[in-house]
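A single protein chain has been removed from this complex, and every other one stays in its place.
After this line comes subunit A, so read on.
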Amino acid sequence: MDFSVLNEALASKSFNKIADICDNLMLQVAAEGVPFRDEWPFAIHLLGHIYIDDINSARFLWKSIPPAIKESQPEVVAAWKIGQKLWTRDYAGVYEAIRGFDWTQQTQVLVAAFSELYTKRMFELLQSAYSTISIQDAAQFLGMSEEDASNCKHAHLCLCREVSYYFTIFRCIA
């Protein structure tokens, strides 16, 4: 199996292309009749779908993975756990799933990129959906401690002013 295109994409950080590359490669390899499932990088494939926020495809991929692989490759299970939290909209749980596993080197790059992207998305969501939000909830949504959240230490956060226990969220000025 020729994973050169996939490895190139990972090396050049074109993470949004990974899902498509994996999908097409899988169809080609399956058509050859080669038994490929044991060596297939399911964790990366799942994370590729999660990165572009296509949780439906991630779900279907998970359903098609044979149980033997689910039992023998904990990284695949951990990758799905992130998807599962996204599916059930457990916004805070996503961070736990990201941090709760010791990822291999190749997967770590993708997970870190997703983590950053997810925090950014969550922040944009908070900005658009809330006029005031409790520090506690904001901290949960952004996956940081209440102290960090109240000090706005994250690179993407812009001016937020603390009003007793609540943030008033202003539009990003920068």
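What we mean here is this: contacts are C-beta pairs under 8 Å (C-beta built on N, C-alpha and C of every residue); 3 or more make two chains touch, one makes a residue touch a chain; residues count from 1.
The criterion applied here is as follows: contacts and distances are computed from a predicted model.
In the listed set "PIGH acetylglucosaminyltransferase", "Enoyl reductase (ER) domain-containing protein", "COP9 signalosome complex subunit 3" or "Rhotekin a", the entry agreeing with the UniProt name of the missing subunit chain is "COP9 signalosome complex subunit 3". Among A:Ser14, A:Asn56, A:Ser72 or A:Thr104, only A:Asn56 touches the chain that is left out of the view. Of the residues in subunit A, those that touch the hidden partner chain are 23, 26-28, 30-33, 56-57, 60-61, 63-64, 89, 125, 128-134, 137, 163, 166.
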